[in-house]
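Every protein chain except one is present and positioned as in the full complex.
So, chain A:
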Amino acid sequence: MSAPVLTEPDALAPARPSMAARVIRGVLPYVLALVLAFVVAGIVIAALGYDPIEAFRTILTTSFKTGFGFTETLTKWVPLTLLALGFTIPLAVGRFNIGGEGQLLVGATAAAGVGIVYADLPSAVLLPMVIVAGVLAGVVWAGIAALLMGRFHVNEILSTVLLNFVSFQVLDYAATEVWSDPAAGVAATQGVGEGAELPTIGGPPGVHAGLLLAGAVALATILVTRRTSAGFELRAAGTNPRAAAINGIRVERVAVIALIVGGALGGLAGALEVSGVHGRAIEGMQTNFLLLGIIIGLIARGSAVWVPVVAFGIAILEVGASSMQRTVGVPAEMVLIIEALILIFLLLSDVIAGRLARRVA
């Protein structure tokens, strides 16, 4: 057993909660939130004139019925997990990285650039270069916000959000001026060299090897936050910045590093999307990863252990959504509504479960 996760919001919990109270507090909010979200979404779907049972069956089973569906789910899981961790790591020190998509896009642009310019290099050389380029671009992008925050106390929410808009232009410039591919039909760069593409594991159809990398990153995050001094300082600085500072932790520096690490993960996600999925950088490739990453991070309550699990659940919903649109006719956006409802009900039921637990205890 390692130290408990500090981000649990029950600092004022009774000193000796009974077993029943603990169960109510821990599990009940999730069950309630899931059930309520699906009930409300079901009512909306029925009101729109579709069959909610059929819609939910499609959403929840697509990922497991076919190899293709499962592959798709795992492929989605990669950027979702990385962006969610990129959000939760700075969140542990109370800072909000809302720049995941910007970090992803500059990461993708840098990765594509390297993959195009050095297209002839062998995979063993080029692939690491592509991934490192993506990570570094993410570091630089978040580093701008981190520098502004650490030096000039510029609010990181503002700077990371605004840098997202800048990143659209960076990718646009690369895709239309520098490495444009008129034949692509969409605003996209040329394809990267063969050596820049990630190998596929399993299959067919198979998942790109970036899955292993993302899994390793998720495991490393757990290890770092729970077992290293740096992780301890991150949690301490987030729990009580004053007490942490008095005990020798440089809180502002910890926050700057956390934000930069978050950016590195966003950049990595961009590089993996280029070398594992699209083979190029495409405008709009960020879809709604930023939003989903934040939702995942919040549902997981910032826990590095739960982020990959929640990300998997959200990936199932996302993959099921397009299938639902094809077979049942319900707009795919309905899934986003469900995801948002889960989060809202989770926050609400926290309050309710807290009151219940106090009564039981």
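FYI, contacts are C-beta pairs under 8 Å (C-beta built on N, C-alpha and C of every residue); 3 or more make two chains touch, one makes a residue touch a chain; residues count from 1.
Rule of thumb we're sticking to: contacts and distances are computed from a predicted model.
**Q** The complex has one chain missing from view, so what does its UniProt entry call it, picking from "ArsA family ATPase", "Homoserine O-acetyltransferase", "Nucleoside ABC transporter ATP-binding protein" or "Simple sugar transport system permease protein"?
**A** Answer from the UniProt record of the missing subunit chain: "Nucleoside ABC transporter ATP-binding protein".
**Q** Touch as defined at the start, partner being the missing chain; which of A:66, A:228 or A:327 qualifies?
**A** Missing-chain contact among the listed residues: A:228.
**Q** Where does chain A touch the missing chain, residue by residue?
**A** The missing chain touches chain A at positions 1-4, 6, 8, 10-16, 223, 227-229, 232-233, 235-236, 239-240, 242-250.
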